[in-house]
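With one protein chain withheld, the remaining protein chains of the complex are depicted in position.
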Amino acid sequence: MVVGTRAAAAPTNATEGGSRTEPTGRLGAVGARVVFEDLEKRYGDVAAVDGVSLDVAAGEFLTMLGPSGSGKTTSLMMLAGFEIPTAGEIYVDDRPIAAVPPYRRNIGMVFQNYALFPHMTVGENIAFPLKLRKVKKADIQRRTREVLELVELPGYEARYPRQLSGGQQQRIALARALVFDPRVLLMDEPLGALDKQLRESLQLEIKRLHERLGVTIVYVTHDQQEALVMSDRIAVMNRGRVEQVGPPAELYDAPQTRFVASFIGESNFLDGRLAGIEGGVAQVEAPGVGVLRARLGEGLASGTDVAVTVRPEKIVFAEEGEGSDGLNHERNELDATVEDVVFVGEMHRYEVRLTGGQTLILKRQNRAGVRRYERGDSARVAWHVADTRLV
Amino acid sequence: MSATTHAFAPRPGERAAQAARFARLRRGVQLRYVLLALPAVAFLAVFYGYPVAAMLLRAFNDPAWGTENFRPLTTLTRDIDVFGFSVPGNAYLRVFGITLQIAIVTTLATLLLAYPVAYVLAAIRPSRANLLMILVLIPFWTSILVRSYAWMVLLGREGTINRVLMGLGILDEPAKLLNTRLAVYVGMIHILLPFMILPLYAVMRGIDRNLLRAAENLGGRPWDVFRRVFLPLSLPGIGAGCLLVFILALGFYITPALLGGQRDVMISVLIAQQVTLIKWGFASALALVLLLVALVIYVVFSRILGVERLYGGTRA
Partner (left out) sequence: MSATGEARQGVGVGASPRARVRPARAARRRVSLGQGLLYAVTGLILFYLVFPIFVVIPVSFSSAKYLQFPPPGFSLQWYEKYLTRSDWTGATWLSVQVAAGTALLATLLGTLAALALVRGRFWGRDLINAFVVSPMIIPSIIVAIGIYFFYARIQLIGSPFALVLAHTALAVPFVVVNVSATLVGFDERLEYAAMNLGANRRQTFLKVTLPLIRPGVLTGALFAFVTSFDELIVALFISGTGAVTLPRKMWDGIRQEIDPTIAAVSTIFIVLSVLVLVSAELLRQRSERLRTAIPTQVE
């Protein structure tokens, strides 16, 4: 096992010393805690990052997810040290690092496009951080070999990056970022240039590697699927701010803002006014629709404008008896007309129009026994109050 | 754990001090760049900027302060012929007129000759185009003096062309080819042709051939496709090439001096003459006018043509 051989090598490394953080040779539970504290980056009048606070636990896999221009990459660049913040601070463990030059941070990074040095072989690329840290030649060779085994490309030392496929380059970039045992690993859209299948297999591979190494990973992507699959927690970014942080399931099931609800997965929104609260259930008056019930969000007072949101796969056609056991007060039920049906493989995607004119999207599995509705059919749609959120 | 953990919250007031420190750091990064540019800027300031500026100033203060040096340019002396029109003029303005005329004719002729060459080079396979490009690049890299000399050999009284024409029986005695306006044109067009072909070629190579196929698919005949699609797309190359050739032609010295006659004096030649006559102030005044003409044309045309957008190569 790689972990075993690396651990055995620890004493030789320890004797070398040095002012810079020396590769420990230890693996497992080495991740550092990373804290962004009210971080701000302005370019003239434009705030690229507008007060971001985040606490990434040691060993955590945190993804910053957002559309382009949301400030996620700029935040990462400040953590790596390529941008100096306008205000705020970044801590790695207890050490403030916002003003530390990038080459003294000892944070690994996998770049978009990998940034492998084209004039160096794979071996030279991987040896680069070790040479700078004055690691002995024999150790460099051994550790290069080990890290190539770790990314399952043993024996690739003599090749040039241009001789490798995109997926292989990605692994080499990962190997180079890991070879000096950083306690934090940054990944900036590392899978963006790869095709779908390769991307999915590498997602799982990176996740496994993370579990094995225990390094803290801060991952940046605009791909919500990727974020859901890989992360311990996701920080959804929008317009330079963190909209919501939480585990994938929480973000999906309990989005706190309209942006989060629409950016992660698909959502239906029905605008209305919070009319009152009855037994912990919010009563929302939606024009032309009637009263809808929803789980109460935090800090909402009666009379405020809200949007009722529900995921398409949580809506059913009511007359089929899918859970329609007469417990009407636990469900929202509305009359609708089917406007459009699209076949998307594992399911059918319906667009229905409510009596008030609003449209809803709902998804139904493609299997025997599930009735297919046609365009123009009248139907009654329903969903659980527990699946209904206010944003 | 929530998004708003202030694990290491700074004391009040510390944030502002920290922001100031970051600002200093960022300025430090830019200062490093300024320091990198400094040697070149300082060098050019001393050995190019200052001498040229001092020379231009000389137009107003050599031998005495005033606009005396511009007087020969503003006094009308005799009627001259400009593109067939007889207008009052003077000998020095006439040189400017000749210079502009030569520059304009050279630019248009160069465009006319360069366009088909660039078009063909852009249309054929890149490997073949690279081979043919050698024929453009050899003259491009050969010194102007050598090329002008080559034309002296060709156009001279005992030169190659006269000999061939006489050998073929077309001429009975050698024609005067050298030291004529025609010789200046032939030489200058020859020298400036690569400067037109190269930007044209670069732009034409970049034209997406699918656009031409789309135009054909939409029913365009070859001539329509060329006129309505290819030609407009190649305009940036035409603009860049013409501007470049025109500005270079304005300042030509060697070729008109070697190939031209008495009546083909271009402004650079005139300036050099005035310097040797030790009329430094007047030479400077002429140089100032030439510089202004070149600058105005450069600025106006590059704005109109958007040359920066095309050739913004030096900017990130």
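So that you can tell them apart, the chains are marked A and B in the order they are listed, and the count of residues begins at 1 in each.
Note that in this section a residue touches a chain if its C-beta (ideal position, glycine included) is under 8 Å from a C-beta of that chain, and two chains touch if they have at least 3 such contacts.
Everything quoted here is computed from the prediction, not taken from an experiment.
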| item | value |
| --- | --- |
| Chains in view that touch the one left out, judged over the entire complex | A, B |
| Touching the absent chain when the full complex is considered, from A:G166, A:G214 or A:G265 | A:G166 |
| Sole contact to the chain not displayed, among B:A17, B:L76 or B:L145 | B:L145 |
| From B:A17, B:L44, B:A91 or B:L277, residue that would touch the chain that is not displayed | B:L44 |
| Missing-chain contacts mapped onto subunit B | 30-37, 39-41, 43-44, 47-56, 58, 113-114, 116-117, 119-126, 129-130, 132-147, 149-154, 156, 158-160, 163, 190, 193-195, 198-199, 201-202, 204-206, 208-209, 222, 240-241, 243-244, 247-248, 250-251, 253-254, 258, 267-268, 271-272, 275, 280, 283-284, 287, 290-291, 294, 298, 302, 308, 311, 313-316 |
| Residue ranges of subunit A at the interface with the undisplayed chain | 20, 68, 80-82, 101-109, 111-119, 128-129, 132-133, 160-162, 166, 169, 176-177, 180, 189, 192-193 |
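Everything below uses one rule, namely that only the chains that are shown with their structure count from here on.
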| item | value |
| --- | --- |
| Between subunit A and subunit B, centroid-to-centroid distance (C-alpha), Å | 53 |
| Of all residues in subunit B, those that touch subunit A in their complex | 1-10, 15, 18-19, 21-23, 25-26, 29 |
| Touching residues (chain side subunit A, partner subunit B) in the complex | 35, 37-38, 53-55, 57, 84-89, 91, 94, 96, 98-99, 235, 242, 244-245 |
